[in-house]
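Presenting subunit A:
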Amino acid sequence: MSLLQVRGLTRRFGGVLALWRCDLDVFPAEVHALIGPNGAGKTTLVNLVSGLLAPTEGRVLFQGRDITHVPAHQRTLLGIARTFQITNLFPQDTVLDNLARAVQARTGSSFRFWRPVSSEGQLLEEAASVARRVGLEGRLHTPAHALSHGEQRQLELGVALACNPRLVILDEPTAGMSREETHRVVDLIRSLRGQVAVLLVEHDMDVVFRLSDRITVLVEGRVLASGSPEEVRKNPEVHRAYLGHALDGQKTPERGVRVSRPRPSGPPLLQVEDLQASYGASQVLFGVNLQVPEGGLVTLLGRNGMGKTTTVHTIVGLVTPKGGRVVFDGRRIDRKPPEGVASLGVALVPEGRQIFPNLTVRENLLAFAANRSGADDPWTLDRVLDLFPRLRARLNQMGNQLSGGEQQMLAIGRALMTNPRLLILDEATEGLAPLLREEIWKALRKLNESGLTVLLIDKYVERLTELADYHFILERGRVAWEGPSEALRADPELWRRYLSV
Partner candidate 1 sequence: MRAPNLTLPQRAPTALPRTWSARAGAALAALAVVVFPPVAGALDWPYYLSLATKTLALVLAASALNLVLGYGGMVSFGHATYYGLGAYTVAILAREGVRQAWVVWPTSVLVAALAALAIGAVCLRTRGLYFIMITLAFAQMVYYGVVSFKQYGGQDGLRAPRTEFGFHLGDVELYYLALGLVWVSLWFLWRLVHARFGVALQAVRDNEVRAAAVGYPVYRIQLVAFVISGALTGLAGALMAHHTQYVSPAMLSWPQSGHFMFMVILGGVGRFWAGVLGAVAMTVLEELFHAATVFWQFYVGLALLAVVLLAPRGLAGLWERRR
Partner candidate 2 sequence: MSRTVRVVLVVVVFACTLASGLASGQARTLKIGFVSTLSGGGAALGVDVLDAFQLALRHLGGRLGGLPAEVITVDDQSSPDVARTGVERLLRRDRVDLVTGIIFSHVLLAVGDLIFNHGTFYISPNAGPSEYAGEQCNLHFINVAWQNDNMHEAMGHYATLKNYETAFILAPNYPAGRDALTGFKRFYKGRVVSEVYTRLGQLDYSAEIAQIRAARPRAVYAFYPGAMGVNFIKQYAEAGLMQQVQLLVPGFSADADVIRAVGKPMVGVFNSSHWALELFNPINRRFVEDFRRTYGRVPTLYAAQGYDAALAIDHGLRAVGGDLSRKADFRKAILSGFDSTRGRVRFSKNGYPIQDYYLRQVVELPNGEIINRLRGTIFRNHADAYVNQCRLP
């Protein structure tokens, strides 16, 4: 009998359907991986199971008991513990205290007002034993915020284990870890096998296939496939939907433009040197170097959590770098505020679209209109609407009334309206239907040909090799590889290592 049963789980956020009628079974003591592209609804599903969100429809059963309406903290006491995608600890507390707090929550009432915790020796003993289990015995008295990123992830895991769970949910436990750290965590998870059921959300396919007993693939809020690693590996649908290209050896069907032209040369429009950035104590970028030549179409590739979004955020000034330089058109911009960077002609189509919900579509487009590149034939409202005719009918609707795809078009249109010299797109085709995606790429190509420099983050690698001139692959906050499209196309090993299965 399955430990965890998810039946027909549906969740809406406003008008957006994040999860639709999902079924999931996790059996006792198995490692069950949950994979899928960004925005597929993995974290939503995990939050619904752990009780941080309430479902719109459907049920969650644990050990046969319906826990759909049981609050989060009681689910933990019933035996569901979890880690978070973004490290989520008690930052001021030491390793030992972090663990002791988890032990305390499990071992009885929080409503004891008199007896000092310091006299409850077994709390600390148990905490220390968990610390040994996750390999942190040398850091017992270090405050969590002072740990390295990898150690924080280990502690995160330890906190979940300290809850003594029957099912532990690990949301991207190796995100942002070094290779050695990843190995350590993989070993740790493997040691859990047979004792605790593990529901693992993970992008690193190495990790997934090495560890899992079974895999469930989630795409666009639906369960696409579920089964043993072999079954999933062989499922062509999974490849198409998730990996964005056909199986090894098969050719993609012909899809319109296929360009090959000489790489533009000349001075780089954007030059990033030894860029370092961190969120609080955890460093994300460890010295990124990349260049985008004037008129180039360059991609930034890499799996999730490798620092792609942080890199572009640092470029546009939303994150202040810890070190390194960003030079745009001969000028240093790494200390400029975002508006200063933007006014030089850098436009961002951000991940998650970030349309202004309280502005109409027209206003979203017009509010920031400018001719920052001094183009003779600048983008105007009409041109953008010609590019995305679907927006025309929606001009007077508020930004938050659009569908996801329409918001995506709006976000691109909004950036174009500033007539930038450099357009940065962060997952600009996320959540779009294939046809629409293709349309956007064609548009991008055309824009690029007309002289616009583009830096692109996307996951459809094969298609990108056809579109773009040059690629950078980020791996754990560093550029692990760079080269022209031909080189990338020629080396499937690269893809396997850095990008997918």
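As a convention for this text, a residue touches a chain if its C-beta (ideal position, glycine included) is under 8 Å from a C-beta of that chain, and two chains touch if they have at least 3 such contacts; residues count from 1.
How were these picked? Simply put, all candidates are chains of the complex that A comes from, given by their letters.
None of the values given here were measured: they were computed from a predicted structure.
Candidate 1 is the one, among 1 or 2, that touches subunit A in this complex. By the touch criterion given at the top, residues 50-52, 71-74, 76-77, 81-82, 84, 88-94, 97, 100-102, 104-106, 108-118, 120, 143, 159, 162-163 of subunit A touch candidate 1 in their complex.
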